[in-house]
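One structure below.
A protein chain is absent from this complex, but the other protein chains hold their places.
Presenting chain A:
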Amino acid sequence: MSGTDHLDAPTGLRDVAVVAFAQSSHTRRTDQLSEVELLMPVLHDVLKQTGLTANRIGFTCSGSSDYLAGRAFSFTMALDGVGAWPPISESHVEMDGAWALYEAWVKLQTGEADTALVYSYGKSSPGSVRDVLTRQLDPYTLAPLWPDSVALAALQARALIDAGHTDERRLAETAVRSRRAATANPHAQLRGSADVEELLRQPYEVEPLRRHDCPPISDGAAAVILAAGDSARALHVNPAWIRGIDHRIEAHQPGVRDLTESPSTRLAATAAGAFDAPFDAAELHAPFTAQEIVLRRALDLGDGVPVNPSGGPLAANPVMAAGLIRIGEAAALIHRGEARRVLAHATSGPCLQQNLVAVLEGAAGTEGGAR
């Protein structure tokens, strides 16, 4: 790297960086808080980090789901926490906040804005998230069977074990590693873990998955500020530059996919330049242990690359925010000088149907291992 201020000459893209990241402390229930009451402190935190106010942000984009909230147009009230006056340039995606970040990144590429506020939130506690997620499936042939998210992940884990790519012990090791890493993350919901032997003595949740193979059910929110070029340099001494970002989707029907592979992750990673140089760390949005195995293979991540030093979604999984948090945690590693090149991944849909990969880099000379 010869510096951080070059334009990517072949593509003519603007340099865009993550300059701030904030998240809530994720918990099983937040009955005492409305969505805006959950979100607002996170927005204030991320704005305070940069000294910006909402009316100085060029573009605001959010991600959330009415199916989780159980109310139509639930995101409109979350805007109360932003302060949309004078009227702001704003958009919303009914997707994880990582895709809101992608829209904001595109907006910055057009040159119409130099800064963007991206946020997302999800309260899984009002309903049954396992049932809610069945509603994203084919409404005629699949959704009527109510195959819940854990059952679909179990189909994927079984296929992986059968193909010889993993076994129940390695899955348990993934759970232990993630939740022990989360002891250093004050925002995580599950911090620490019993050892592998004890976990393997527990009963199955949905065979071959045990409880430890599944993410916790979480309420939470996250926010990121993006900035382009000199704006980014003015807002952070060590911006986390997005060197590449891409997302790809596979067929809607899980039955037509080979669940042991993730070609969409592979393609997105290739387009994002992930294979051009090694990573110091990776934040993977793998809510189930077996999905980390799929992603590691798709991304060529060996055991030498620390995966989910934050604890990952196995330690806190606020649906609709967990993907954005991966990008935020990856950027935070760079901001703190603990890593120079980090991969961030987000997923959507059943069994890793849709995947987003972002490559984040700090300035040269800030190399260091992940925490």
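Here is the rule we use: contacts are C-beta pairs under 8 Å (C-beta built on N, C-alpha and C of every residue); 3 or more make two chains touch, one makes a residue touch a chain; residues count from 1.
The rule is simple: contacts and distances are computed from a predicted model.
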Omitted chain (choose from "Protein translocase subunit SecD", "DNA-binding protein", "Ion-translocating oxidoreductase complex subunit C" or "ABC transporter permease") - UniProt protein name: "DNA-binding protein"
Residue of A:V19, A:L43 or A:I245 in touch with the missing chain, whole complex considered: A:L43
Residue, one of A:G51, A:G70, A:G192 or A:P278, that touches the chain absent here: A:G70
Touching residues (missing chain, whole complex) on chain A: 30-37, 40, 43-44, 54, 67, 69-71, 77, 79-85, 123, 125-128, 131-132, 135, 139-140, 143-144
